[in-house]
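Notes for the one structure printed next.
A single protein chain has been removed from this complex, and every other one stays in its place.
As written, the chains take the letters A and B, and residue 1 is the first residue of each chain.
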Amino acid sequence: MNLVEQILAGDVRATARLLRDIDDQLPSAREALKQLYPHTGKAYIIGFTGSPGVGKSTLVDQLALEYRKQGLTVGILAIDPTSPFTGGAILGDRIRMQRHFTDSGVFIRSLATRGHFGGLTKSTNDMITVLDAMGKDVILVETVGVGQDEVDVANCAHTTVLVTIPGMGDEIQAIKAGIMEIGNIFVVNKADREGSRKTIRELKNLIELGLRRRDDEGWEPPIIETEALKGRGIPELMDAIEKHRRFLTENDRGQWDAVVAKRAKMQLLDTLREEALRELLRRMEARGENLDELVRKVTAKETDPYTVVQDLLQCELR
Amino acid sequence: MGKGMFSESQLERMEREYQDWLGEYQKALQRLPERLERFSTVSDMEVKSLYTPLDIKEKDYFEDLGFPGQYPFTRGVQPTMYRARLWTMRMFAGLGTAEDTNKRFHYLIEHGETGLSTAFDFPTLMGYDTDAPVARGECGKCGVAIDTIDDMRRLFAGINLEEVTTSMTINPPASVIWAMYIANAENEGYDRKKLGGTIQNDCLKEFIAQKTLMLPPEPSLRLVVDTVEFGTYEVPRWNTISISGYHIREAGATAVQELAFTIYDGITYVEECIKRGLKVDDFAGRLSFFWNSHIDFFEEIAKMRAARRMWARIMKERFKAQKPRSMLCRFHTQTAGCSLTAQEPYNNIIRTTTEALAAVLGGTQSLHTNSLDEVYMIPSEEAVRIALRTQQILADETGVANVIDPLAGSYFVEALTDKMEEEAMAYIRKLDELGGMVAAIEKDYPQMEIADAAYQFQQQVERGEKIIIGVNKFPSERPELEFVLRIDDELENFQIERTRQFKEKRDKVKLQKAMDELRRRCEGPPCWENNVMPALIDAVRAGATEQECCDLYREVFGTYTDPGTF
């Protein structure tokens, strides 16, 4: 069996290795992705975003358990930040998913941002392609959870769950300023804590004020209270996700098609950006032009970035 | 003359002459500069070249030091200290089967040990019997394997349990192991009211440092309070919690962090017991502490003195304790395992001696001295005898136990004691702000503080800023030792088989009834009527194994994994 056949047959080792090549941006991985792409479109993709410490990993762990009980297979992509100083990373989300380590129906992969912003990695979408093709029924994506710009997940997932906890002070302000408009479902985790009612009330107000997603008209974003560590609220969250899935797939306004198209568009544009850049740089090098030298010229004001790019495009794309 | 031990004119003169001296010192340094760019303790607390009355001018003898046995107990918890009774020489011991450890206990008593201390193996510490799949390869390796009350009987065979006090290092399953101890003692004809000893039972420091994790924090605390409550009414001579800094320090904390996090754990236990309805003066006297004695001599002495003063003040001011006994920070000390080196292991005798001396001068109530081979494994008889002899030499030959708190009044020691208290109190305020220790643990706050300190220390060692002889100065290879203890891998099968046979002989009906009652109590709201201890004693007497009780806990209360953030 070749690599693609192995992955389609659900081979864990082959899948894991291709994911690595994708993460490392190896050109050879494109070939496998091409062959895998036709086999995608079956998995349901759920994204989780929210600040560090709100319990995203624990929620993902609990949901994975519930999906397994339903007989569904689960893929998990958990993203942690790369250190901007050393380029290294410690990826520790798995630690809260230990009970799945020996379950062959769950595949967990930890990813480092490697300098990418937006909450996901450059490779996330392609990795989803692979997990989808290998036959995972549900794919759970956990974002880094550090910034207010974590909006990529909304384009990547079918359902986006925004997680917060009571008593985080300015948390609601931060959500309001940034990521409020990406949540299809809101979760107030650690709901046994003081301030839970207040947080829920504030979220409700924001939703009523219209601070909500524009692309799922007709969907009333629910607010689910959970205590993920104890498993409380998990069935309600499952139920909300399922309702949202049905809302997307079973209405006749074409919203599911729109979501699928949005994913495809993002993947297309991302790939175009990456490949075009890669190709242009390759050709530049081939002509003996050196990036460092161009940088020197720009720095010395001998030229400017706009002229360089214009010349490059005229030269290469004429 | 205001507060303080020196008159204003004395201090004025001191200030002038100190400045003069400092000038001389600087001049002398031009000829021969200081050896180091910066002088600091092993915990990286900077120290000056000289301490004078100026460094303790704000201190008041009566408010800040007092007499031994008097508030705030800086100088010692008893009026007589070692003049009347030496510290208890209590060597932490546990290996292989209950019989192996019993043999070691007798060996230590024969050689002059005055109290027992039990080390359990990892399965026992984590609430598993030897036959659990996760326990593979662990039986008897780091301590003794105790599955059943029968093992407990073998462990203490031939030892008078009303005469010797027994410490047991056990945390999440502490209630179960204590129930086995009490049930066994009663089976042997002893009176529970006369039993003396300690269970470590400090679940908070497990979340913070040692990671012997079983249940989430909340039910862990509930079980701790159950044991305190039971001890208060039923086993009055027992220390029901040994609030432990030792493991926090071994995980890499600084002396201040050890002090602060441990004292705050103590605060948390007191609060929880009060919430249960216990009166502070009814139980606080049975709380004890456990400190690490690390390699930096004065820092450790200052830490122990500061601990006594802080705990006394907290108990009096924060908890309004009335009885002096409630305010005592009585403590056990162990020399620092993490200070030992695998290279040139005989040097470990010197390290342990210095650390033991610091503990004695710090006023410890009992002491474990590490063996020179403890960096490799559980100590051999030969090595453990040297370690015990170290204490005996300090006690009987050196004269250091003849005078109470002999370092009091040292400008340096007093100033360092103050600094310890001051910096630890800053942590305590921070923990208050975070909403208490459980909230802080959930935020990974103490864990991160310790991990940062551990990493920083390691980097200082690698840069040569902190010296370890045989490691980064005069580096040396690890030698073969002539005496080495081996734990037979085959013990595991022996113990599994023994427990299996024990289980077969149990009265199933009686056992089920006892377990049902234990479950009922666990599921009920925490209160005296639902205290787990009486039910546990019945259950283990009916043959419940440690794991069976702990599995029930896990079922009712859930489990916990370390958040593991960085």
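Annotations
Everything below uses one rule, namely that a residue touches a chain if its C-beta (ideal position, glycine included) is under 8 Å from a C-beta of that chain, and two chains touch if they have at least 3 such contacts.
Following the convention adopted for this analysis, contacts and distances are computed from a predicted model.
Not shown: a single chain whose UniProt protein name, out of "Methylmalonyl-CoA mutase, C-terminal domain", "NADH-quinone oxidoreductase subunit K", "ABC transporter substrate-binding protein" or "Cytochrome c", is "Methylmalonyl-CoA mutase, C-terminal domain". Hidden chain, full complex: it touches shown chains A, B.
Checked against the full complex, the one of A:M1, A:A16, A:V295 or A:L313 touching the unshown chain is A:A16. From the options A:L65, A:L91, A:A174 or A:M238, the residue with contact to the chain not on display is A:L91. Across the entire complex, the residue among A:A112, A:V141, A:I172 or A:I224 in touch with the chain not shown is A:A112.
From the options A:D24, A:D149, A:D257 or A:E293, the residue with contact to the chain not on display is A:D24. In the full complex, subunit A touches the omitted chain through residues 2-4, 12-14, 16-21, 24-29, 31-32, 34-35, 82-83, 86-92, 94-95, 98, 101-102, 107-110, 112, 114, 274, 277-278, 281. Across the interface with the omitted chain, subunit B contributes residues 122-123, 125-126, 128, 133-138, 141-142, 206, 210-213, 250-252, 338, 341-343, 375-377, 451, 454-455, 458-459, 462, 468, 470-472, 478, 480, 484, 486-487, 489, 561-562, 564, 566.
Keep this in mind: only the chains that are shown with their structure count from here on.
Distance between chain centres (mean CA atoms), subunit A to subunit B: 46 Å. Contact residues on subunit A toward subunit B in their complex (touch as defined above): 52-53, 90, 92, 95-96, 98, 229-230. Considering their complex, residues 216, 443-444, 558, 560-566 of subunit B touch subunit A.
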